[in-house]
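Removed: one protein chain of the complex. Kept in place: all other protein chains.
To keep things simple, chains are lettered A and B as they appear, and every chain counts its residues starting from 1.
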Amino acid sequence: MLAVLTDPAFAGFLSATMRLAVPILLAALGGLYAERSGVLNIGLEGAMLTGAFVGFVTAYATGSIAVAVPAAIAAGGLFGIVLAFYAVTLGANQVVVGIAMNLVAVGVTSFFYRLIFGAGTDRPRIDTLLPPDFGALADWPLIGPLLFRQDALAFLALALVPLTWFVIARTRFGLDIRAVGEHPEAAETLGVNVTRVRYGAVAISSGLAGFGGATLSLAATGVFLDGMTAGRGYIALAILILGRRHPLGVLGAALLFGAADALQLRAQILPTGLPFQFLLMLPYVLTIVVLAGFAGRGGAPAALGVPFRRLKKD
Amino acid sequence: MGSMNAILARLPAGLAGSVAAVLAAFLVGAALIAAVGVSPVTAYAALFEAALGSANGLAETLVRTVPLALCGLGIALAFRAGVFNVGAEGQLFVGGAAAGAIGVAGAGLPSIVLLPAMALSAMIAGAAWSGIAAVLKLRFRADELITTIMLNYVAIHLVSFLLHGPLKDPNGALAQTARLTSDGRLPVLLGGTRLHAGILIVLVAAILAHLFLWRRTEGFRLRVVGLNQRAALNAGMNVRRAVLIGFLACGALAGLAGFSEVAGVQRRMIENLSPGYGYTAIIVALLGQTSPFGVVAAAFLFAALQIGATTMESAAGVPSTLTTVIQGLVVLFLIGRDAIPLIGDALARLGDALARLGRKSA
Partner (left out) sequence: MRGIRVAFGPVVANDDVDLQVAAGEIHALLGENGAGKSTLMRVLAGLIVPVAGEVRIDGAVEPLGSPHEAMRLGIGMVHQHFMLVPTLTVAENVCLGLPSTGRFLPDLKAAGRRIRDLASRHSLEIDPDARIADLSVAGRQRVEILKALFRGARILILDEPTAVLTPQETEGLFRILRALAAAGTAIIFISHKLNEVMALTETITVLRQGRVAATLRTADTDARALARLMVGADVRLPTLEDERAAAPHDDGKSNAAARTILAVSGLVCRDADGVARVDGASLEVGAGEIVGLAGVDGNGQQELAEAIVGLRAAEAGRIAISGEDVTRASVARRIALGLAHIPEDRHHTALVEPLAIRDNIALERIGEPPLSRRGWIDRKAVARLAAEVMAAFDIRASGPGQTAGTLSGGNQQKIVLGRALSRDPSLVVAVQPARGLDVGATAFVHRQLLARRAAGAGVLLVSTELDEILALSDRILVVYKGRIVGAMARRDISVERLGLMMAGKAA
């Protein structure tokens, strides 16, 4: 048993699991804020793509990841505010808005990428963020590859799990978010500003998704590719359902998807006999299975997806 | 997704809203072009000249209209049933693969047999692929928005597997089927261009969809289910059946789009059959207000935009991806029309504030 745990291939798999889980974990944690406040943030995908792009461009221009990450978060947050304008202020259908925003994000990022870097074939690269050297800690069974072979952004992401729990469960903002997601009219009569809380939640939500997108371009690849998020924002929505919109559940579900992704990468090298295309499908098929198995609106906030309209004042 | 249709029903009545949204999107596009340092007039002139200014340009635009319109019609029917099927992209790929497979296998058959067989198999394959999402929704209550997007990725990988494996042209190096014989190709309508009979399929499909929605009882029920499932149920309608029809119609039409790309344009099934027609068609369906003829008009507009964009890039140096920005903005402006009174209010308040300020200083 121990032999398996210390096996380098298994350790590599574990470390890849965490690495691949980080972007979707961040996006799903973001989605958690929006959904608990009653807004369905289909725009996670577009916010991720925006974050990946802005993070990449900023790092390319400044050479500093410490500048690039906040820029990506801010860009994602801005994306979220536009989305909130439609979903909250205008009360537009949240699915339609999210899809439209995602399509806009694809267009805007690829337009400006070509504008900045031209349509040439040599892709600009940046130096990716490397994990710090933890020495012997990295060789601890299980914990070593999961934690001590990761970069700083992964630690930030992991720290956000308990932080999110604390914000939602213990703070006034979290109480407001929960109230607004379940019964916005009640919250409004008690003096909670539903619009402001939802704007805040959606901005945080998309900011975190932007962060998640930035980890793709800054830590994972060092390049920006059109549509490089490849549906991860949608997968994050499935993770939210599987994780029951609870930070710890979301962490577990994100690791499961990270594992599926890692397995797919490893298995392409291993002689499994399966065509590689079937392995590539794995995360997507897993998402479908999760939705089929855990859907039904169990545990969803009562006002999820329902626009809130204040009484007219005229 | 029942609530979505309540929103869709509130889309601006008639053409005005759509036209205004398109104009606003072009205006923002003009600002982006100006930011690049190019005159918007020059760029747009190059774009529309290329797309509509010559027989060949017009033919290319119509060729591009076909997949956008067929997918858009399918998505519009699904939306009408309250089904948020965004899986047209995958359904198009599966349909194209089926058409390609039958086209290669049936080489030698007369075109009067072969073409309908290809079209029918593409429709069945597309409908079956969409049917997976339908079963997941009706049986397991899995939200079709995410399942159809996931099925798009699965479909593209599946088709890639087929083209690298069982369907691969044994005499070629690339991942594609063998070339279709002339009996497996849609006839060209205009000599010297690529304009093929697919555009006629679009017209027939639009007329049938229109009759279905407004003159057939099944279409009436589909619309009622999309607007208010509970009221439909209360009136004794079979809601699941209407939802299923929405899914299958979308899949079949998207599959048909795959067939027409294979038989009319590529003349074989290839790996990159669609550069995202299924996604653009979502906007086409919304811009066309989910009414069949509106969808065809919207598809034509976006086709012109896409065809002209390449020329605009080479002639004026504006990245052709500008079209994607404009397409997205069209939807945002379309659903953002509610903001107009809000902006008016804000301006009025600003005016009041300025007036007060003026009085104070005076």
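By definition in this document, a residue touches a chain if its C-beta (ideal position, glycine included) is under 8 Å from a C-beta of that chain, and two chains touch if they have at least 3 such contacts.
Since this is a predicted model, take the numbers as computed values, not measurements.
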Omitted chain's touching partners, listed by label: A, B
Absent-chain contact - pick from B:37, B:108, B:236 or B:341: B:236
Hidden partner chain, touching residue among A:114, A:178, A:198 or A:232: A:178
Touch with the omitted chain, as defined above, among A:66, A:119 or A:186: A:186
Absent chain, residues of chain A that touch it: 170-173, 175-176, 178-179, 182-183, 185-192, 298, 302, 311-314
Residue ranges of chain B at the interface with the undisplayed chain: 6, 9-10, 215-218, 220-221, 223-224, 227-228, 230-238
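Simple rule for what comes next: only the chains that are shown with their structure count from here on.
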In the complex with chain B, residue positions of chain A that touch it: 42, 85-86, 89-93, 95-97, 99-101, 103-108, 110-111, 114-115, 119, 230-231, 234-235, 237-238, 275, 277-278, 280-281, 284-285, 287-288, 291-293, 295-297, 305-306
Contacting residues of chain B [partner chain A, same complex]: 1, 3-4, 7-8, 32, 36, 84, 86, 136, 139-143, 145-147, 149-151, 153-154, 157-158, 160-161, 164-165, 279, 282-283, 286, 313, 319, 321-329, 331-332, 335-336, 338-339, 342
